[in-house]
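With one protein chain held back, the other chains of the complex are shown just where they sit.
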Amino acid sequence: SQEVAVSDEITIVVMPKLVGIPYFNASETGAIQAGKDLGINVIYTGPTTPDAAEQVRMLEDLISKGVDAICVAPNDAAAMTPVLMKAKKAGIAVLDWDTPADASVVDLSIHQIDDREYGEHIWDLLVQEMGDTGDYAIVTGGLSAANLNTWIDAGLAYAKKQYPGLNLVTGKVPTDEKQQVAYQKTLDLIKAYPNLKGVVGVSTPAPLGAAQAVQEKGMKDSIAVVGTSLPTDSGPYLADESLRVGTLWDPAKLGYLTVVMAYNFLNGEKPQDGQEIANVGKISVWADGRTVIMGPPADFTKENYASFSF
Amino acid sequence: MGRTLVEIEKISKIFPGVKALQNVGFNINTGEIHALIGENGAGKSTLIKILSGVYQPEAGGKITMNGKVLEELTPLESLRNGIVVIYQDFSLFPNLSVMENIALGHSVEKNDTLVSWKAMEAIAADALDQLGLILDFHVPLGELSVAKQQLVAIARALANNAKLLILDEPTSSLSKGEVKKLFEIMLSLKKRGIALLFISHKLDELFAVSDRFTVLRDGQYIGTYSEDELDDDQLISLMVGRKIEYTIYPKNKKEEPLLEIQNFSKKGNFQDINFTLHKGEILGLTGLVGAGRTEVAQAIFGLNPVDEGTMLLDGAPLVINTPDEAVKAGIAYVPENRLQEGLVLRKSIEDNISLSVLDSISANNGLVDLTLKRSLTEKWMDQLGIRPNNPQMLASKLSGGNQQRVVISKWLATEPRVLIVDEPTNGIDIGAKSEIHQLLRELAASGLGILVISSELPEILAIADRVAVMRHGRIITQMFCEGLNQEDIMSKAL
Amino acid sequence: MKSGVKKLIVSKEGILFCIFLFVFFLMSLLSPGRFLSWYNLQSMAYQLPEFGILALSMMIVIVTGGINLSLTYTATLSMIVGGMVMANISAAGGNGILAVLAGIVIMIGMASLCGVFNGFVVAYIGVTPMLATLGAMTLFEGISLNITKGGAISGFPFEFLMIGSGTVLGIPIPMILFILIIVGTWLFLERSKMGMSIYMIGCNPKVALYSGVRVKRIIFQTYLIASVLAAIAGVLMASRYNSAKESYGSSYLLQAVAASVLGGTNISGGEGKIAGTVIAVMILQVISSGLNIFGLNRYLTNVVMGGILIVVLTINFLTEKRSK
Partner (left out) sequence: MNIKSLKIKELPILLILLLLSLIITIANPTFLTVENFLDILKSNLVLAMMALGMLMVLLTGGIDVSVASIIAAVTVITGQSLIHFSSNIFVTILVACLSGTLMGLVNGLLIAKLKIPPIVATLGTMSVILGLVLYLTNGAWITGIPDSFIEFGRITLFSFELVDGRTIGFPVQVLFLIPVIFLTWFILKKTVIGRGIYAIGGNLESAERMGFKADRILIFVYSFEGFLIGLAAVVHTSIMRQVDPNAFLGFEMQVIAAVVLGGASVLGGFGSVLGTVIGVSLFCVINNGLILMHIPVFWQKIVVGLIIIGSISIDMIQKQRVEKNKIRVDVE
């Protein structure tokens, strides 16, 4: 993240919601690698807390710096609109990644996955592990994290139709993006709802905290934990099945793809449905011609988690 | 008389703009009570702070104790050498128990690692015993009255086995009886060979116990005299450079009521208080410490609203629940504890004086007129002779007497109709005292009603037209001062 | 005259201003051409006001001897409530300007309610400000979340966005607002009778009470005014970010405390100058933008800011010690 712009070189900014968490670290590796592979300058920087205000300020500074493309994972989509419009006015290509920004201001939208499908996938996994009837709870990173909410909402809508036997015991429980808090909240949930059969953890630390609680209570057979977690960090919990399944994409690939797409866009190249991207794989593109989907997530279980490297 | 304990030589101390001490030198002997006297701002407190290691003197000064030169004195060093000070502000810990306030210093001095609560209890009990005091050991000090806090400070000094005990105006919040007790203790300490350095502005007290007097004037050493060399007048002229005595003002009988207090009662404070303050009158309110005088004054001023009772101003009923209502009605109150209640120490003289009159020095738009603020400050500084003559000086850097004048100015600036002054000349030198007396008399002559709370009977007799005596929360008697003497009042107060 | 200038330079604000110049110069050297570009100067002028106003709001509360930890959540709660009304009016096809006016009035009204709550608990019940506002922070965040259910309020009329992005004579509107507020708070704190009372209360509330100052009322009003300032910062944020959410600006909270203290405000109350806080805000802005343009890792930027705070206070300590 310390590249200094050389004036005649292409400079692409990739801004995560925040720096310094494992997920966005992994994307950093991918983004920087793509920069190396393409021989361009990639700046990966973002706020230290998931604060939209801070993100806007940083983007404003980066516009002053003079870059060629900005790829942002907004903490809040609407908040970015004015500054992204400024960027466009300054002749900068604007992309979003990871989480959608206001569709009307972005040139391209790079996504790991289709949000609705992903939400449904998580609930499918839950049912696969706990059966399609019974009590379950959701522990989430934070109440106002837009993409987590999108997945949960999609999953809930799907469950209502598809799995009427599922009973959500209480609203999604926020955990501050901390395993420790997820652990504590799950302990409380287990006691508050003695018939709990499943826990969905959304955001990477949440499933781990939930799994830890279930493991410690000796209830890993009666309560199924599934969720979105990185395979490396969740290894110990997958190993003893306190976490039954984790599901996520490789964030490094997402970072990589984002930079490649921005680079292609700057070179006037449009993404094509089914296009093969080196080091990433086949992508799909929506009918709008600018929403790029990286591909289906990977599911990790006791058997296969060791074969993933992210 | 004992041998020389402490030799003070060529001590000077310069603060920015002030030469607080210049080449002061004298000796203190074991087994003597040595009075240090001088006007407000003469440098007495500064000298003490040097002796106790709080300030360093300018180069060239020397302090020798028992033949040993004390260099680079720190508070701890000073304490270890047996120099114990009771400061004007007591230097106690409001959050610690009485026992710890008295005995904790022991453990520190002995460099202990652990505290022994048993030992502390014994030390505290012993010290309080010597003072003949009965106090609950475990009560946090902050819950005690000012007077009791001061006694605790004295008890602490006793517990510290002082060789030189320094008392900076120790009697200012003590009743006559307590002062007498203190003096007895001082004399017994003296008998044990301890040296006492005693600061007071009350001449009768000074003469009652002191063996020798050292006089300071404007930071300069004037001389040291033994008790039999001097009388009051000589002492005053040494201090002030001229002759001063309490003027006994002519007494008046005023007819026109200004403030009428009827049946004031408050549970745990006072009961059935009735008196009338007339226009142009000074009414003295006296009694022992703890009689409830301050509580009555604060009730009138809205700090301590009553349970029942009525108050009439100019014959019209007046209800006051907060101080600002009192100020608006023309009532002013100079509190007894200027450091905690009277002055914002971190701010300038100017800010302090203008605090109570912000309304009148600001325009309709709420902005303060700075020139008016300055001229008002200068007027009152001039009128009361506040030194140094610098409106920007921080209140914390003023000597005690000048601080008191600032507090009085603050209230006079509100041009009150009723002025309540609680121990107005506490810590004020004799010269300034008579100036304040004169000022109060002049104010009364201009039509103000003044309620003077004072434990100092000569003061009451000098300026008050009438006196009310309080005991245990009640007014026992009200008398005209004409022809009265101290014993007449004392007999009622006890 | 000459000594006056000298006094100005060695005053706390003077030293601070020199530090500002130094930092500004340094950043210009680090990113030649970029930092000093007209675009960047203007961009900083857009960024500065919202933080600056929050810092001033924090500062006046600190001068009373308090602190307001609910500061940013006051701003966001009011922008959420006002924003909702504004978005609804505008969605119903209402007049844009009218919607904006209604929105702003409600934002300020909501913030006033927050201020009344804090002021009441601190002044009249007498709860320690740190704890009262900590509770209020949680409470306001909870109410905001309850309203938004975690989402953002958006769909503001176009006119509202002009507040945060428009210019008058080439000067960004937020900057103009900020300057007005600087002058306003300066008059209020350093020249008005209420301001003088605030300083005295900050030093010693008992003495102020004994002097006939209505201490409780003034403390109450100060929290109220501080909350209104927070609402104005909220208006700017909502307008600049085109939406309202409970977490906006949460990183400003401790920065606002830091800016106040860096600017010479005594954290235990009673002392502090508007000019100092404003210069401190400018220093923090220049460092933040400068290092961002230079491309320093964001975490190292935090390290630098923390370092500056310590260094400046050490300088203060040493100069004070020397003057003694």
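Letters A, B and C name the chains as they come in the text, with residue numbers starting at 1 for each one.
Convention: a residue touches a chain if its C-beta (ideal position, glycine included) is under 8 Å from a C-beta of that chain, and two chains touch if they have at least 3 such contacts.
Worth saying up front: this structure is predicted, and the values here are computed from it rather than measured.
For the chain that does not appear, the touching partners among the shown chains are A, B, C.
Only one residue in the set C:Gly14, C:Gly109 or C:Gly135 touches the chain that does not appear here, and it is C:Gly135. The chain omitted from view is touched by exactly one of B:Asn29, B:Asn66, B:Gln130 or B:Gln271, namely B:Gln271. Counting over the whole complex, subunit C has residues 69, 121, 125-128, 130-132, 134-143, 145-146, 149, 254, 257-258, 261-262, 266-268, 297, 299-303, 305-307, 309-310, 313-314, 317 touching the chain that is not drawn. Annotation for subunit B: contacts to the undisplayed chain at residues 52, 54, 75-76, 79-80, 85, 91-96, 100, 104-105, 107-109, 112-115, 137-138, 145, 267-271, 290-292, 295, 471-474. Contacts to the hidden chain, counted on subunit A, fall at residues 19-22, 24-25, 28, 48-49, 143, 170-174, 176-180, 183-185, 187-189, 191-192, 194, 205, 212, 217-219, 232-233, 235-236.
Throughout what follows, only the chains that are shown with their structure count from here on.
Steps from subunit A to subunit C, minimised over paths through touching chains, total 1.
Chain centres defined as mean CA positions place C nearest to the mean of all protein CA atoms. Taking each chain's centre as the mean of its C-alpha atoms, subunit A lies 71 Å from subunit B. A straight line joining the Cα centres of subunit B and subunit C is 44 Å long. Contact residues on subunit C toward subunit B in their complex (touch as defined above): 187, 191-194, 196-197, 199-200, 203-204, 206-214, 270-271. Remark: subunit A residues 1-5, 19-20, 43, 45-54, 56-58, 60-66, 75-83, 90, 142-146, 149 touch subunit C in the complex.
Only residues 31, 34-35, 37, 39-40, 43, 46-47, 50, 145, 148-152, 154, 161, 164-165, 237, 240-243, 245-252, 288-289, 292-299, 302 of subunit C touch subunit A when the two sit together in their complex.
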